[in-house]
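Quick one: the structure is below, and I'll ask about it shortly.
As you look at this complex, bear in mind that one protein chain is not there, while each of the others sits in place.
The block that comes next holds subunit A.
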Amino acid sequence: MIDLKDVSKMYDNGSAALDHVSLHINKGEFVFVVGASGAGKSTLIKLLSHEELPSSGSVVVNDTEVNKLSKSRVPYLRRKMGIVFQDFRLLPNKTAEENVAFAMEVIETPRRVIKERVRTVLDLVGLAGKADALPQNLSGGEQQRVAIARAIVNRPLLLIADEPTGNLDPETSRDIMDTFKKINHMGTTVLMVTHDKQMVDMMNKRVIEIVDGKVVRDEQKGAYGDEN
């Protein structure tokens, strides 16, 4: 699913965000990426979605070599991955249903398919009753569910989450994690960047720890780690 070979990323100011990173993630895995702020976690996500290009090494997602992809093919790469952000990034003037439908409209899905699939996905994340609510009338947890629904509505093979519980209280976070678990059980690979020690320890999944741009730990059924 994801294959990084000897990947380094230097930014223009000379700082190295990733330093000779190699890692492999199989289809259907649930993986946490942990580490302090500025360790290079966000850069990792940006390399997968072709928002940044590696300075050296190769990045393969879904059998596509991302670093060699032509610009015009990038949208098609992204249609096979869903991304969830810490700040939800919903459109404030669209309802929950419209926000999810938006992701299908912009890749030119037939309207009949949109209506049906949006309902199914909202149901899956537990928001069937709030389809017509605007984001401002939803709680933080509910907004994040809308964002998750939007990320999976195009049936991506890979779901990337960047601190998805960073703005949520512990109880809500647990509910959100359950949703991710459910999606993972349905076959979608999940890659989650997080600071949330409690969640990582509770979930008991594979943990990759990055410190100063290097992978220092990669263990199955891991915990967050002992530093703080």
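Here is the rule we use: a contact is a pair of C-beta atoms (placed from the backbone, for glycine too) under 8 Å apart; a residue touches a chain by one contact, two chains touch by 3 or more; residues count from 1.
The working rule: contacts and distances are computed from a predicted model.
> Could you tell me which of "Cell division protein FtsX", "ABC transporter domain-containing protein", "PilN domain-containing protein" or "Glutamyl-tRNA(Gln) amidotransferase subunit A" is the UniProt name of the chain missing from the displayed complex?
The chain we cannot see is, by its UniProt record, "Cell division protein FtsX".
> Write down which of A:T43, A:Q86, A:N154 or A:T179 is the residue touching the left-out chain.
A:N154
> Looking beyond the chains shown, say which of A:I107, A:A128 or A:V216 touches the absent one.
If we include the chain that is not displayed, A:I107 is the one touching it.
> Considering the whole complex, which of A:S49, A:N67 or A:T172 touches the chain not shown?
Only one listed residue reaches the unshown chain, and that is A:S49.
> Can you list where subunit A touches the absent chain?
49, 51, 72, 75-79, 82-83, 89, 91, 93, 102-103, 105-108, 110-111, 150, 154
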